[in-house]
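Yeah, one chain of the complex is gone here, protein chain that is, but the others are all in their spots.
Per-chain numbering from 1; labels A, B and C assigned in written order.
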Amino acid sequence: MSIQVENISFIYNEGTPFESEALKDVSFTIEDNEFVGIIGHTGSGKSTLIQHLNGLLKPTSGRITINGIDITSTKNLKNIRREVGIVFQYPEHQLFEETIYKDIAFGPSNLGLPDDEIKMRVFEAMKTVGLDVSMKDMSPFELSGGERRRVAIAGVLSMMPKILILDEPTAGLDPRGRDEILGKIKEIHEKYEMTTILVSHSMEDIAKLVNKIIVMHEGKVSLIGTPREVFKNVEKLEQMGLGVPQITYLMRDLRKNGIELPDDILTVDEAKRCILEYLRGV
Amino acid sequence: HRLDPRVKIILSIIFIISLFIITKFSGYVFILLFILGSICISKIPLGYIFKGLKPILVILILTVGLNIFFTPGGILLASIGPLKITSNGVRLALFMGLRLIFLIVGTSLLTLTTSPIALTDGIESLLNPFRRIGMPAHELAMMMTIALRFIPTLLEETDKIMKAQIARGADFESGNLMKRAKNLIPLLVPLFISAFRRADELAVAMEARCYRGGINRTKLKQLKVTTIDYIAILVTSILVIILIWNRFWPW
Amino acid sequence: MREKDFKRLVYIALMTALITVGTMVIQIPTPYTKGYVNIGDSFIFLSASILGPFAGFISGGVGSALADLLSGYAVWAPWTFVIKGVEGLIVALLLKKRSAKKSFVRIAVFILAAIWMVFGYYIGGAVMYGFKAALADVPGNIIQGIGSVIIGSILVESLSRIKYFKDLKQG
């Protein structure tokens, strides 16, 4: 599913002394089946932006079209919300049911699906996030933090959205937990051909996963493009309080020292390859 | 503004009681002077004070209305069908109406000039003498402080959980009372769990910072009764004396 | 202070904050009338049934009075403190004595507490602006009471099934 965001602005507390403009004339397009990363520091408007994509917030002006449907004018937001799933930050805090099964089933039962369809979806979602189906009757509150988060993600997946938005899904996890969740997200993106939007602070993760980056700064889109294009702007990103992957810094510093290396290296393996070439060539 | 919160609380209580002492209109003159004086000193814009009156507008009209129409006795002034307006009615209506207005203005003066934290400190210190008879003054104040600290946090949390559940198709806006009550569960349960989780973590953090109850505890900001406080007490005492005296006036 | 008392203090404080928040912002519009039912009373029922009489009284009284103060109904704050405090106390004391496990007992206790709430506010109103005018608030309070009993019962029911709270009640 594709998303078109055209010139949206959003003002919090309009008409009060606390008025603040969270989004200013934001426009971009996300194509079907893209994997998009959104970066920007806290207060840059990322969270406000993603809440617009399933109608939780309505833009003060501008238009958002999802698969050709203008969601800023439609009244039937329920349909939009079944297509666009959002996994919020620390999603495990929204768990409320007595069993894992019931919690994951909450979304699909709100869609009014028949019981066996719900059952199928719950089991599939559990498998997708790497939870054993035999755990279905356990209380989510008995699980570890990382497992609880998977239950919460499964709770969104079970609605089978066509667009999946994740707001810092790895926040607070240890390195292994981070890698596992990101691995699952990649799998989901490929297996279900979901359009995926990942909000993250980790430039390394973004560089590894996505094929397009949107950089938000002070409520505006400041850069947009492939990771290779975006991470070339080291100075600009630093000015915004953001960084680039450590490997990108390394390549930049090497070039500054007069070593001829490509300027669009993002991962350790890429760097290894071209440094080897360089060293063997000397 | 700069009064000691303890003095403010006591004075407000005296003020409220004195409103109920009044039996004659002449008493309100003094109250009016007193309130106008306080407003001038507090430098609070009148607009704020009128805003405070808005929510009670309906009840104010009702009070006045009911008293006008349903008070027997006195001279009949006018009648609309079965409704009779008597002089006693008008008198009582005005009387009750004014009392209500003064009540609201007086109490909103207290809350507008005193932060909830200062109020908490004041309450703690006022309750302190009762500790010996088992009144947990310090604990109460500590509790109120923590509650005030976490109100904004929980407000934010409520908004977040609500949005997350709406994104999962929850519906907080339709159905009958029973259905709506049920629909609130996905919001209320996580909210509770979050509050208790926060309490657990906070308790550990407080322990790590050497919290051991009110025993042997000092305070960064000591409450002090100053000259202004004494003047305020004096003025209020005069008001009360006048009002008591006022009860014996012929008008 | 013993560690347990101290933990309890923090629990009560958070419950108080929750009651304030529930009273101020979590409201459901009531059908047919144009009023709102807030969640405050249901939270008081819950606080009282989980944490006991002292907590029920304090969190109910202070939490609701704070909501009054913060939303500009300062006149009502002292009344609210007593009324809602006693409301919590009623729930906690009655549930302590009888077999609180049966849901109809619990609902009966909640109803009783709600009746007290309506009555208390009527008396408060009567003192402040006369018995007749105070009647005007009664229907709204009755709806608030009914709503609170419904939400409160469902809430306590679903929470008691969650392991986390079972542990809390014992410990």
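Here is the rule we go by: contacts are C-beta pairs under 8 Å (C-beta built on N, C-alpha and C of every residue); 3 or more make two chains touch, one makes a residue touch a chain.
Assume contacts and distances are computed from a predicted model.
As a check of understanding, state which of "Energy-coupling factor transport system ATP-binding protein", "NADH-quinone oxidoreductase subunit N", "Putative acyl-CoA dehydrogenase" or "ABC transporter permease" is the UniProt name of the chain not shown.
In UniProt, the chain excluded from the picture bears the name "Energy-coupling factor transport system ATP-binding protein".
Among the chains present in the display, which ones are touched by the chain that isn't there?
When the entire complex is considered, the left-out chain reaches A, B.
Tell me which residue among B:Leu60, B:Leu148, B:Ala167 or B:Ile242 touches the hidden chain in the full complex.
Hidden-chain contact among the options goes to B:Leu148.
Touching the missing chain, which residues of chain B?
These residues touch the chain not displayed: 116-117, 145-146, 148-149, 152-153, 156, 197-198, 201-202, 204-212, 216-222.
In the full complex, which bits of chain A touch the chain not displayed? Write them out.
41-43, 144-146, 171-177, 201, 204, 241-243, 245-247, 249-250, 253-254, 257-259, 268-269, 271-272, 275-276, 278-279, 282
Going forward, only the chains that are shown with their structure count from here on.
Would you kindly tell me how far, in whole Å, the mean C-alpha position of chain C lies from that of chain A?
Between these chains, centre-to-centre, one finds 41 Å.
Report, in whole Å, the distance between the mean C-alpha point of chain A and the mean C-alpha point of chain B.
One centre to the other, that is 46 Å.
Using CA atom averages as chain centres, what separation in Å is found between chain B and chain C?
18
Among the residues of chain C, pick out those that touch two or more other chains and give their numbers.
158, 162, 164
List, in ascending order, every residue of chain A touching at least 2 other chains.
Residues 96, 141.
What part of chain B is in contact with chain A in the complex they form?
157, 160-161, 163-171, 185-186, 189-190, 193-194
If you look only at chain A, which of its residues touch chain C in the complex?
Residues 96, 98, 139, 141-142.
Which of the residues in chain B come into contact with chain C in the complex?
Chain B reaches chain C through residues 51-52, 55-56, 58-59, 62-63, 66-67, 70, 96, 99-100, 103-104, 107-108, 110-111, 116, 119, 139-140, 142-151, 153-155, 158, 172, 176-178, 180-182, 184-185, 187-189, 191-193, 195-196, 198-200, 202-203, 206-207, 211-215.
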